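Pasting a structure below so you can have a look.
The block that comes next holds chain A.
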Amino acid sequence: MKDMIEGYITADGRQIGGVLMELKNITLRFGGVVAIKDISFDIREGEIRAIIGPNGAGKSSMLNVISGFYVPTEGEVWFRGERRPAMRPYQVARLGIARTFQNIALFDGMSVLDNIMTGRLTLMKSGLLSQALWMGKAAEEEDAHREKVEKIIDFLEIQNIRKTPVGRLPYGLKKRVELARALAAEPKILLLDEPMAGMNVEEKEDMCRFILDVNDEFGTTTVLIEHDMGVVMDLSDRVVVMDYGRKIGDGPPDEVRNNQDVIDAYLGVAHD
Partner candidate 1 sequence: DLTVPNLSYRTGSYAANGIPYADGFADYFTLLNERDGGIGGEKVAVPECETAYNTEKGVECYESTKGQAALAYNPLSTGITYQLIPKVTADHHVLYTPGYGRTSAANGSVFEWVFNYPANYWDGASVAVKYLLDENGGSLEGKKIALVYHNSAYGKEPIRTLEELAKKHGFSLSLLPVDPPGQEQKSQWLQIRRDKPDYVLMWGWGVMNQVAIQEAVNIRFPMEHMIGVWWSGSENDVGPAGDKANGYKSISFHGVGDEFPIYADLKQYVFDPGKAAGAGDNLGNVLYSRGMYAAMIISEAIRTAQEMAGHAAVTPDEVREGFENLNLTEARLTELGLPGFAQEIHASCADHGGPGSAMILQWDAGTKKWSAVSDWITSDAEVLDPLIAEDSAAFAAESGITPRCQ
Partner candidate 2 sequence: MFYREAGDFKTSYRADSQTFPIRLDRMGFWAAMLIAYAVVPFVVDDYWANAVFVPFLIYAIAAIGLNILVGYAGQVSLGTGGFMAVGAYAVYKLMTSFPEVPFFFHVILAGGVTAFVGVLFGLPSLRIKGFYLAVATLAAQFFLVWLFNKVPWFYNYSASGQITAPDRTMLGIYITGAQTSAVAKYLFCLVILTLVALIARNLTRGTVGRKWMAIRDMDIAAEIIGVNPLTAKVTAFAVSSFFIGIAGALLFSVYLGAAEVGEAFGINKSFLVLFMVIIGGLGSIFGSFAGAAFLVLLPVFLKNVLVGTLGWPTDVAAHLELMIVGALIVVFLIVEPHGLAQLWRIAKEKLRLWPFPH
């Protein structure tokens, strides 16, 4: 338990810190359906934490609990050593938790740029009046944030679609824009729900690169749900495996991959 608090250095030399968030005995029920059954795990600062499991296992529901959209029936969420009180999702977002969605949830009527700018809403402060007049603070703030957003746009290589309405984008680019929006919030914890679904290998590689770079550069803690085992095994530091709402495995990728329960429930065959 000791190193839980102090952190460690990974094989490729990244610094993993202490426990940033801890989920304690989370249970989530919808009427008769039990989506999550008494699950506990922790997320450490700077790590890439994967959640895997068969369809309907409760992975997305878990992210929803973390981001405050679902209130767990039982259990507690601890963040930075304190118990997080009941909160509305927008309050959770202000704590520095950003996410992407499994079913893309972009704002279809807005341009790519505006979508990404919404990611920074929690950081923008100017009041209604100064915005109405578009003088002084509002305009300056807008420019300052625009600059940050442009960096992210460059980083994700979506400069050429900046002004396109997102409704027209193909699926893969939408996913990328969603990632950009989440990154724009400069989050402490980044929650990614199947960011690479519907992409081909080349695009997955790009996406992995982004995730790794973010993690490297800003030390952003990342929680990743993904069905591509290659990606999960290569990227993540630790993996939680869920099945039917229960946790059936938790540990470094290699360990999980060889866990018989995980193989039975999820992988089918042992993956390389």
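The criterion applied here is as follows: a residue touches a chain if its C-beta (ideal position, glycine included) is under 8 Å from a C-beta of that chain, and two chains touch if they have at least 3 such contacts; residues count from 1.
The set was built so that all candidates are chains of the complex that A comes from, given by their letters.
Just so it is clear, the structure is predicted and the values come from calculations on it, not from any experiment.
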Result, touching chain for chain A in the complex among 1 or 2: 2
In the complex, chain A touches candidate 2 at residues 67-69, 88-90, 92-94, 98-99, 101, 105-110, 114, 117-119, 121-122, 124, 126, 128, 131-134, 138-139, 141-143, 146-147, 150, 181-182, 185
